[in-house]
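Below is a structure I'd like to ask you about.
Note that this complex is displayed minus one protein chain, with the remaining chains in position.
Note that the chains are named A, B and C in the order they appear, and that numbering of residues resets to 1 at the start of each chain.
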Amino acid sequence: MRYLPLTDTDRSEMLAVIGAPDVDALFADVPEEARLTGPIHGLPMHASEMAVEKHMRKLSKKNLAAADAAFFIGAGAYRHHVPASVDHIIQRGEFLTAYTPYQPEIAQGTLQMLFEFQSQVARLYGCHVANASMYDGSTACWEAVAMAGRVTRKKRAVLSGALHPHYAEVVKTMAKFTEDEIAHAKLALQPQPDNDGLISRIDDQTSCVVVQYPDILGRLPDLRQIADAAHEKGALLIVVNTEPVALGAITSPGELGADIVVGEGQSIGVGLQFGGPYLGLFAVTNQKHVRQMPGRLCGETVDAEGKRGFVLTLSTREQHIRREKATSNICTNSGLCALAFSVHMTLLGEKGLRQLAMENHRLACIAADRLAKMPGVSVLNESFFNEFTIRIGRDAREVVRTLADKGVLAGVSLGRLFPDADGLADGLLVAVTETTSEEDIETLASTLEEVLS
Amino acid sequence: MRYLPLTDTDRSEMLAVIGAPDVDALFADVPEEARLTGPIHGLPMHASEMAVEKHMRKLSKKNLAAADAAFFIGAGAYRHHVPASVDHIIQRGEFLTAYTPYQPEIAQGTLQMLFEFQSQVARLYGCHVANASMYDGSTACWEAVAMAGRVTRKKRAVLSGALHPHYAEVVKTMAKFTEDEIAHAKLALQPQPDNDGLISRIDDQTSCVVVQYPDILGRLPDLRQIADAAHEKGALLIVVNTEPVALGAITSPGELGADIVVGEGQSIGVGLQFGGPYLGLFAVTNQKHVRQMPGRLCGETVDAEGKRGFVLTLSTREQHIRREKATSNICTNSGLCALAFSVHMTLLGEKGLRQLAMENHRLACIAADRLAKMPGVSVLNESFFNEFTIRIGRDAREVVRTLADKGVLAGVSLGRLFPDADGLADGLLVAVTETTSEEDIETLASTLEEVLS
Amino acid sequence: LEEPLLFEIGQTDTTGVDLPEPAGGPNRLGGMDRSEAIGLPGLSEPETVRHYTRLSRQNYGIDLGFFPLGSCTMKHNPRLNEKVARMPGFADVHPLQPVDTVRGALEVVNELANWLIDLTGMHGVAMSPKAGAHGELCGILCIRAALEARGDARKVVLVPESAHGTNPATAAFAGYEVEDIPATSEGRVDLEALKARLGPDVAAVMITNPNTCGLFERDMKAISDAVHAAGGFVYCDGANFNAIVGKVRPGDLGVDAMHINLHKTFSTPHGGGGPGSGPVVLSEALAPFGPLPYVVRTDDGSVQLVEEENAAEFRHTEAFGRMTAFHGQMGMFTRALTYILSHGADGLKQVAEDAVLNANYLLRSLDDLLDAPFGPSGPCMHEALFSDEGFAQDISTLDLAKGLIDEGYHPMTMYFPLVVHGAMLIEPTETESKAALDQFVSALRSVAERARAGDESLKTAPHYAPRRRLDETLAARKPVLAYQEPVAPSGQPTMSEQGGR
Partner (left out) sequence: LEEPLLFEIGQTDTTGVDLPEPAGGPNRLGGMDRSEAIGLPGLSEPETVRHYTRLSRQNYGIDLGFFPLGSCTMKHNPRLNEKVARMPGFADVHPLQPVDTVRGALEVVNELANWLIDLTGMHGVAMSPKAGAHGELCGILCIRAALEARGDARKVVLVPESAHGTNPATAAFAGYEVEDIPATSEGRVDLEALKARLGPDVAAVMITNPNTCGLFERDMKAISDAVHAAGGFVYCDGANFNAIVGKVRPGDLGVDAMHINLHKTFSTPHGGGGPGSGPVVLSEALAPFGPLPYVVRTDDGSVQLVEEENAAEFRHTEAFGRMTAFHGQMGMFTRALTYILSHGADGLKQVAEDAVLNANYLLRSLDDLLDAPFGPSGPCMHEALFSDEGFAQDISTLDLAKGLIDEGYHPMTMYFPLVVHGAMLIEPTETESKAALDQFVSALRSVAERARAGDESLKTAPHYAPRRRLDETLAARKPVLAYQEPVAPSGQPTMSEQGGR
């Protein structure tokens, strides 16, 4: 076994030191009848690196990689170009094989990176403080709802109908058990988000209003109005963002009145990976709320010689200290993804992020204009960043599958996202990023035309 | 430009410090008429990482990668499985982006690695001392011939006809200029190497005899007889090995009487890479010859506190000290490939190397037996390690091309290796390694049968 | 050379990418265009690589040396796993691609699920939980859903005091009251006390087995039987499954739900704090309630991924909901499966044996000098527990740990479990050689001698690390959680102020 350094000689010598006749003697506390006598029957034995690599490559090749298709899928996970140096850095053994930085004297690399990450996220979101990351956007969204409950001591959350349905599902699942009430509007295919409808649901019992920006249809709600309405009723505004690149082009939620901003950070540095691991971002605009935040926080301090250094801090909120009184049961963050995000964001810088955002928007506009010209196709959105909704006059689920057979991954049908909803079946969500070429757009348009005709 | 940190502000500030009006003033010594005024006409401008990656990927996909074919090509470069950890280690910035270790106090990583590498190569070759690597096997071969001339003060080299023809061509090219005489036997398709013919060419003027082991047809000459004959005439025996994995199964050249052993180290750790960079190995059995060796040597010493350390040594042989009196003009070694070799060899260890060698041999025997059973095909070799010659009764160059169209890279035709030789055209060199599956062997046999029938 | 903060060396007009300048002109941003600066510093690529390479060298990782953190299982991370995870068919596929274009990815999920079910002797597995604690939550929610399905509103979850902090936090998050289960003097759950507490209000017992004292819960089967008899469920914290993988199946001991930390047992990288991955295996009783997406073995023995779309087809309509947006930690699944296939059924058994052998070797190489409170309780499993008994009055476990840093080692887990005073929990894992253990023992013995002798210099250790002891109190009292520009000297431009209102 290539990963096991002990030789049989070592094992004998060690058993002698321990005073055990054989290794099974060390398992004496396992009831004999439960002890397995040999390798589990029917499972394969160990294999060489070459054999395992071949097997996994075979499985990998059974998938259509995005790079090999004309690719337009988004809906909460976006394909962006990640610079090669990002992947190089996250594979440095000192980052990859380190543990949670509980011994700060020999973990300043991870800690300084987390401090920089928190600072980057806070600025991107227009917030005061960000935590050191969470599992993903959907779980961060629920943590925000739970936190709003702690802050306001109320148990009713109002969810926008244009919140990502998986996010809403996670919130509702958790709320079932915490016995929070969730008021969730229905989504309708309108050119503009239904702010008025949302606001009408806010009442004095409302802990928070959850709005996605850009929303699941790609539209850009004006958050100020909702923020004012929420604050008036003593509720917090939670803004969910699933495409951080957008914030290079549009005003940040924090600047528009959000109290908690959460989102998915996958777009920057992380890659698609069939859905995970991703990167939950979590930030607050009000410093007073910091001690109600879930997840790890890294803070600045000094060492015994007065040198600046960083430590995990405010851990009295956390489960390993507070146990059942913790703000969350969360224990890990998404450290390596946070590193990837931070490295990529450093490479971009403000200048690169703005350029990237505008390049995404430019290509999305080209795509929207091209598709709008097609017979039988209409573009729903009045506003969008890099993703928009088209209506194609027939069930989009079927069309998406047909296009996939032709090597075009055309987007996400609203029927797949909202299987139980009425009136959405002909909607198709189309995402365009800097990785989309104008040739890809032409391929989408011509193949779609072929399929629809 | 993502690789250029200076901003325009920096540039202006720096020009002010220098006292130059603009950057062109710094090129004042370039004659004005030769100065280019703008980017060279007709060449493309800078491109994003994504655009360059796409372009290069397109070119990459125009090649048939060995992993996607049934693969049997050898003839001096062999496809072996390289563990993923090898590539991880050579990409550590501290190894990848270091320079030649001229400042040993901050280059002990490279130096200790080279010392270990030299020790590994010396043991593998059965030699006393190995150098820190050279460009590749073919150039190491010429360096050995040149060194034999310095040691013996004679200028006639006898080359076996079964030496890799590219190696022989490199030796002959260099000898033209140094005015050495090269006696090169013709290759004939015999089941056994023509030792007697080779020995008959050795005379008192002979500086060295150059024999490949296993030879270009895959045969295993008994070196002892040649060693004795050479030494009797005061000539050195140079043994060339192009497949180091073989030495896990067969006795090393040093143990059989070689004076200089050179070879290609690519099989261990380096990969195919369309021919380069590869790894020249160079070792001698006689300690007295060390000061006539070409290339870098790393030696053990102590530091001012008495701690063990390593330095480049005996550099009085080298060009940067001796200039026109140097033993070679060589300046770089193949350091990163040497590291890859050393890491892979460490993972193998003696046990793994022997297992690897015997697995290669086992599969090669299966392939030889399978092909020998085919009508119209005969196996030439009486002995072989992982490569052997078959005769297929018609021009093999054409057959190889036809098989390639069918996704089978069947081996190397002798007609391609020896374009001017008679009587070799129906020979095909077939290499089999641990990466070859029995299914691949069956594919080769059945496709070959189809083409030949 | 100290590495400055990114915010001290980067500039908002520097970038390490080559993208076109925006053309300007009209856009479709609906008037939400950003007008203010964000304040994000950039670096060119050479500066970026250097910044993070230098930072990395302030870190300790398993690649650098022994990392004996008990309960954290810092074992070798094979590079093959990293390579496989980056194959385009895994790394470059979107979770919402049509199913026909991701058959290979689903096979990975299914193959891994199959192994997890077989290795644990369970019935089904929820693959989506994002980490161990998320898995715990998933398991407890399954239990609650199962109880609710039979109209049983139990309110209490019993947790041993030595449990991971996540256990009580999870139970509380799921709406339960948490009560302690006492331990016996030998460091195991007190079976009789447990039995006495069981009743119609107890929804579940959460047991860590092997437990956090490094001991196997001998009475596990009896505990399960008692809990089941009282109408409750048994949750097993699988954080320490690495000690028993291939040696005993939790399903055979009556466990109803257990999460598996893929990063511990199956060596996906810890990455400085994540990402984790915590699939939850479930018994037949709980399987119907597992969240979507879910993997189940069907009657013909094949393993199937169940999502909202096909829940009815696989009769999985009682799923309690969804725990995360997509399928779970796919990138960790590929790594874990690669690891499992590399070891095979024989190798995984050897993993457990070598891990336990290494831990007992450490225990017996140290217990003459360090107090091992449960040393007489029999062999330990994958980790060895010591207390600070015998240290000089003013030397603490913390001091010893910081002293170990000066010897070139990452310290062990300190002050956990809480049941032992000044606890030190040492987990060697199976990927350490005997030579590495011997070297560590000798270093630890030397520090322990100093701790017993009251060597004052330990109190200011570490002396040779990138930083001396850091002031954690200051950090918590005056939290500085994001970079703020220093007040600019007059005449100098400042970088944009920190964003926000």
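Operating definition for what follows: a contact is a pair of C-beta atoms (placed from the backbone, for glycine too) under 8 Å apart; a residue touches a chain by one contact, two chains touch by 3 or more.
Just so we're clear, the structure is a prediction, and the values are computed from it rather than from any experiment.
One chain is not displayed; in the complete assembly it touches the shown chains A, B, C. Only one of the listed residues, B:105, B:181 or B:196, touches the absent chain: B:105. From the set B:181, B:303 or B:438, the residue in touch with the chain omitted from the display is B:303, counting the whole complex. Residues touching the missing chain, restricted to chain A, are 1-5, 7, 46-49, 83-85, 87-88, 93 (touch as defined at the top). Residues 1, 9, 18, 44-47, 49-50, 53-54, 57, 63-65, 75-76, 78-79, 342, 408, 431-433, 435-436 of chain C touch the missing chain (whole complex, contact as defined above).
As a convention for this text, only the chains that are shown with their structure count from here on.
Comparing the centres of all chains, each the average of its CA atoms, the largest separation from chain C belongs to B. Centre to centre, using the average C-alpha position, chain A and chain C are separated by 19 Å. Annotation: 46 Å between the Cα-based centres of chain B and chain C.
Centre to centre, using the average C-alpha position, chain A and chain B are separated by 48 Å.
Each of the following residues of chain C touches two or more other chains: 11, 13-17, 19, 43, 45, 49, 53, 78, 80, 82-83. The set of chain B residues touching two or more other chains comprises 2, 48-49, 83-84, 88, 93.
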